[in-house]
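Here's the structure, in structure tokens; my notes come after.
A single protein chain has been removed from this complex, and every other one stays in its place.
Take a look at subunit A:
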Amino acid sequence: MSVIRKLAVVGLAISTLSGVAQAKELVVYSARQDHLIKPVFDLYTEKTGTTFQFITDSEAPLLARLKAEGANTPADLLITVDAGNLWQAEQQGVLRPVESDIINANIPAKYRSANGYWTGLSLRARTIAYSTERVDPAELSTYEALADEAWAGRLCLRTAKKVYNQSLTATMMESLGVERTTEVLQGWVSNLATPVFPDDTALLNAIEAGQCDVGIVNSYYFGRLEAANPELPIKLFWPNQDDRGVHVNISGAGVTHYAKHRRGAIAFLEWLTTEEAQRVFADVNQEFPANESVAPSEEVASWGSFKRDDVNVEVAGRRQAEAIMLMDRVGWN
């Protein structure tokens, strides 16, 4: 009797202790927005008991805060969008490399930092959207061809202040050279049907309304509108299939340099690359999982498969300043 009671007490004590050990907390700074990360956090909390404290803001302020806090930062993990921003985080020394076989096995090297500072988690294609009413897809071929006179007054672009366009330009500079990229961008700007838009959604609305016929957008913006209106008279086109492929960008994460819960953060990051998490992380925003063994959602898959530009995404960070200056010079605001 008393032995059983003792055992019960010990068992209870052990389970309490292990409960304490597991009920950890992770602190996350995220430039990926609340409604896109909360579902993933909730799933992980449900599975492991780990809870999350997080704030969201734009990349630059979050990096400034991490730097200012230095060794005293409460943040364990930085989640952000765009390869250029991840590269910046690495450069500014706010991340610490993670060597993980799980991550290495799940995520292709071209979507990871060469030094292990961060890993991509989801992909988005920045591609051509066209009006099915006014454009024959046979007219379309490459990003560069949108600079041709045939598109004069028919093209819509988003502002050059958005990092997605800066990354696109940076990778074009890498593949085509500065001179050719300048020509292309000049062509684009002179083909504009209307001043550039502040976001891709407004751009797609303009194509639908007939203000322009083609534009360059991130795939998930199209996915969002298509989900709301299946009759949307717009389709995605995958350009440059005979050469470098479609420009893809990533959202990703890294463990901070002074993480207080480094092991927990690594475990969470590893879990994020697994199929279970990849589904939620990518599907909630109609993106492509960075783990290539995980199939995209049915809807994303319905846009068709395509050849991706294999240029290392770090180029987006390395040549970002150069790209902005080029865009300024050709008058892309």
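Just so we're on the same page, contacts are C-beta pairs under 8 Å (C-beta built on N, C-alpha and C of every residue); 3 or more make two chains touch, one makes a residue touch a chain; residues count from 1.
Basically, contacts and distances are computed from a predicted model.
Matching "Cytochrome c oxidase subunit 1", "Heme lyase subunit CcmF", "Iron(III) transport system permease protein" or "Transglutaminase domain-containing protein" against the UniProt entry of the left-out chain gives the name "Iron(III) transport system permease protein".
Between the chain not shown and the residues A:Asp243, A:Asp310 or A:Asp328, the one that touches is A:Asp328. Annotation: of A:Thr80, A:Thr181, A:Ser219 or A:Gln320, A:Gln320 touches the absent chain (contact as defined above). From the options A:Arg96, A:Arg224 or A:Arg262, the residue with contact to the chain not on display is A:Arg224.
In the full complex, subunit A touches the hidden chain at residues 27, 33-36, 53-61, 63-65, 68-72, 74, 88, 92, 159, 161, 163, 166, 194-202, 205-206, 208-211, 221, 224, 228, 260, 320-321, 324-325, 328-329, 333.
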